[in-house]
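Every protein chain except one is present and positioned as in the full complex.
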Amino acid sequence: MEGLILGLSSGASCFASCAPFLIPALAVEGGSGRLRRLGLLGLFLAGRFLAYAAVGLAIGSLGAIASGYLAPATDRILLRSGWALGGFALLAGGLSGLEGPAICSRLGMGRGSRLGARLGGRPRPGLSVFILGLAAGLNLCPPFIAAAGRVVELGPLGGLGYFVLFFLGTSVWALLLGALPTLRRRAGELRKIARITMVLLGSYFLVALGVLGWS
Amino acid sequence: MSARLRANVGAALGLAFALGAVIAVPIVFVYSDRLASALGKLLRLEVDPALQGGALVADFADPIGDDDGPSGYEYPLGYALDRGELDLTRYVARAPEPRAVWSDESAFWQLELTFAKAVPTGLGGGGFRGPAVHIYIGLEGSASGSASGSASGSTQSAFGEGELVRFDPAHPWDYVVSADGWSPAGEIRSADGAYRASVETSWDVSKRSLTLRVGLAKAPPLLGSVLRGRSSWHYVLVGAYDPGREGRFAAVRGSANAHDGGGGRDELAPRVFDLLVPAGSSQAAELGSENEGAGMPALVEPVLVGVSAPSMVKASVDAREGLAAKAEREAADEGDARSRSRSALAGLSPSEDRARLEELFSLGLGDRACAAAQARLEADPRDYVALAYRGALTAQRADKAALVTEKVELVGQAYRDLDAAVEGSVSESAQRRVSILMCRASVSSAVPDEVFGKAAQGAADFEEAASLARGDEALELRCLEGAALAFEKAGLSGEARARWAALALFPALPAGVRLELLDRGIEIQK
Partner (left out) sequence: MGRTASSGRIAARALAVGIFAYEAWFFCAAGKTGDAAAGGTIWALVCTALFAFATLADRLALGRGIFFSASALAFIPSFICHLLEERGHMALTGAEVIASQVPFCHIAIATSILPAALFRTLDFPARLSGARSAFYPMLAYWLLSLVTVGRGWCSWVCFYGGIEDGLSSLPRKARLELGGRGPSLRRLNFALLAFVALAGLATLVPVYCDWLCPFKAVTEYSEPSTARSYVALIVFVGLFLGLVVALPLLSRRRTQCAVLCPFGALSSLLDRISPFRVSIDRAACVSCGKCDRSCPMLALDPEQRAEGGPASSCVKCGRCFEACPKRAIGYSFRGSSFRVLPSGGFLAELLSPALLLPFTAMSFGMIISTAFSAETMTRLVHLAQTGSFLLGGAR
C-alpha cells in the first residue's frame, strides 16, 4: 500500500526522469492514430514495468546485503548505466529514422538495413519504445531510491509486490500524457524535430552522463 | 461580419494591444520590484538544494557574545584576536547530497558555521585566523550493515588531551571533523582510527562563515548511511587556534599568554570557548561541570540533526491565529498611546517643537517635525540628528508624491541629507548615532530595491544600530528586526535567517515578532 502512495506522490519527479524518453518517442510516432499511440504508450509502460519488477525482485532477494551495496559509489554506477542504456536507445531510435544525412547508412542504421530494423528503425518502432521504457525504468530518480531503501527488508516477493504497486502509482501521469491530442497540422515537422531531439538527448545521455560520468 | 469589417476590427484591436505594449514597457520597469515580488509570492520557487549544498535540515542559533567558555575566558594574546572571532552564532546542517554539481564528482555532506566576527589570515584560502573547530558526529543507532561490525563510538577526545571534555555516553561519537583557518583543508577521522580523509573547507569573510564539505563517495558505509536518512548527534566545539597542540585547540590557564587563553578555573578547565548546546541546557553549565577532584573533565551534550524529521516547527493553525490576534491588539494599543501623545503635544510652541523633534517624527506629525528640523539646522548646521530627520521626512514626502519623476528626485535629495548625516556623525554619542542610522535604514528599507538598491545598506545600518543599542533591549530588538527584513528585501535570505534566529534568543518578544518567527519556522528559545 505504501508503495502505491509513494508512487502516486512522486509523479512530478518520475515525469521528469521519464519525460526525455517518452516525449520524443511519442512525438516521433505522433500523427499515426490514437489507438496506435496508446499501443506504443503501453509498450513503453511494459518496458518500465519489467525494469521495476526486476529491481524489486533483486533488491528483495538480496536483502540486507543489498543495503551495503547501495552505497553512493554503486548508486553512481547504476545511475550511469541507466543513462548509457537510455542514451543508446534514444540515439538508435533517432538515427534510424532520420532522413537525409548519409551517416545513417554509413552506420548501417539506414531504414532498410537489418541492424536498423533490429534496433527499432521504422519497421519496428515498438521495440525501440519498449527499450526506451526499460531504460526509463532503470533511471534512478529519488523516489526510486527511496523505494529501494524501503524494500530491503521485504524479501523477494515483498519487494516485487512493492515495486509493482510503485509502478502503478507512477504510471497514472503517463496515462494523462497518452490522452493528449496530436498536433495534426505540424505532425511532419514535429516528427523531424523529435528525431533530432532524440539524437541530441541520446548522445548527451550516452556519452556525457553514461560513459564519461559527467553530470 | 464582412471581411472588411473584420479587417478593421482586427486592426483596431491590434492597435489597442500595441498601444498597451508601448505604455507597459516603461511602467513595468518602474515598478519592476513590485512585479518581481508579486511573481515571487505567486511562484514561490526555491533554488535547487543540490546547488546550495543540500536541503537545509537543521539550523541552530548560538547566543551572540557567549565566546567565553563557562564564563570569563580570555582570548590568547598571540594573534591579537578581536572579541567575537571565536563566537559561533549559527550552525547549519544540510541533508547529504547524492548529486554533486559544480564540484568534484561525489556525494557530499555540507555543514556550515557562522561566527560573530571573521578576520582572515591573509594566506591563500582565506581562512579565519582565530578559530579551530571540532565537530564530533555520532550516528544514530548501531552500525547495522557496516563493514567494520563494531557497534558504538567513543566518548573521549580524538586528539589526546584535545579539548579536555567528555562526551555524553548516551551518544558516543563515530566521526570527528576538524578544521582551522590556517590549514588548507579540514580532516575527518573515525573513532576507531580506521578512516581518515580530507574535508573541503570554504571561508567567506562577508558572510563570516565556514562551509565544510565531507565527501561520502569513498567513506565507510556507516558514514554513507546518512544518505539513507539516518539522524546524527553533533557536538560542535570552537576553540582558539594553537598550532602547537594536538587538535589545534589552545589550552586555557589561569591567565592568558601568547599561546593560551585565560580565565581557567583549574587544571581541567575545558579548552572550549564556544559550544553549541541543545535546548534546555546552557554552555556555562556544561562547560563548568568538570570535577577536578575526581579527574573528570566537563561533560558536553550534542544537538540532534534529524535527517528524516524536519527541524522546523510547524505550529497549529490555532496557535498562529492566537498570536496574530495578540499582535493586532498590541498594535491597537500602540495606536491609542500614540494618539494620546499627539493630543498632548497639540499645544506646543515652535521652540518647544524643536526640542521634541524625534517625538514629533515618531508620532507621524510630519509638517511640524519638518519645521522643527529646519529650525534646528538653522541654529546649528552640524546637528546631524536634525539632518537625518530632515532626510527621512523628505523621503516620506517622496512616498506621497504623485509623479514618479518627483519621487525619484525627492529620494535622491533625501539620501543626500541622510548620507551626510551618517558620515558626519561617526564620533557622536551612541544614542544620537542610533537615531541617525535608523533614519537612513528605515528609508533604505522602504524604497524599491530594484530602483535604488539600498536594502543591503539598510540592513548594515540596522545592524550597526543594533550593536550600539545593546543596553536597550526594545531598541535592539527593533533594529535586529529591521535588519532581518532588510536582508530579505535584498534577497540575502541566509543573512536574514541568521538575524531572525538571533531574535529568537531574546527573552521577551512582542507578539508581532513572534509571529514573524513562526511564519519562518524558527523555534523560539524558552
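So that you can tell them apart, the chains are marked A and B in the order they are listed, and the count of residues begins at 1 in each.
Just so we're on the same page, a contact is a pair of C-beta atoms (placed from the backbone, for glycine too) under 8 Å apart; a residue touches a chain by one contact, two chains touch by 3 or more.
Owing to the predicted nature of the structure, the values given are computational and were not obtained by experimental measurement.
Trainee: For the chain not shown, which residue from B:Ala18, B:Ala258 or B:Ala379 touches it across the whole complex?
Mentor: B:Ala18
Trainee: Considering the whole complex rather than only what is displayed, give the residues of chain B touching the chain that is not shown.
Mentor: 7, 10-11, 13-15, 17-22, 24-26, 28-29, 32-33, 35-37, 39-40, 43-48, 50-53, 99, 101-104, 110, 202, 204, 207, 211, 404-405, 408-409, 411-412, 449-450, 453, 455, 489-492, 494
Trainee: Tell me, which residues in chain A touch the chain that this view leaves out?
Mentor: Its contact residues with the unshown chain are 12-13, 15-17, 19-20, 23-24, 139, 189, 192-194, 196-197, 200-201, 204-205, 208-209, 212, 214-215.
Quick note on the criterion: only the chains that are shown with their structure count from here on.
Trainee: From the mean C-alpha coordinate of chain A to that of chain B, what's the distance rounded to whole Å?
Mentor: So the centroids are 45 Å from each other.
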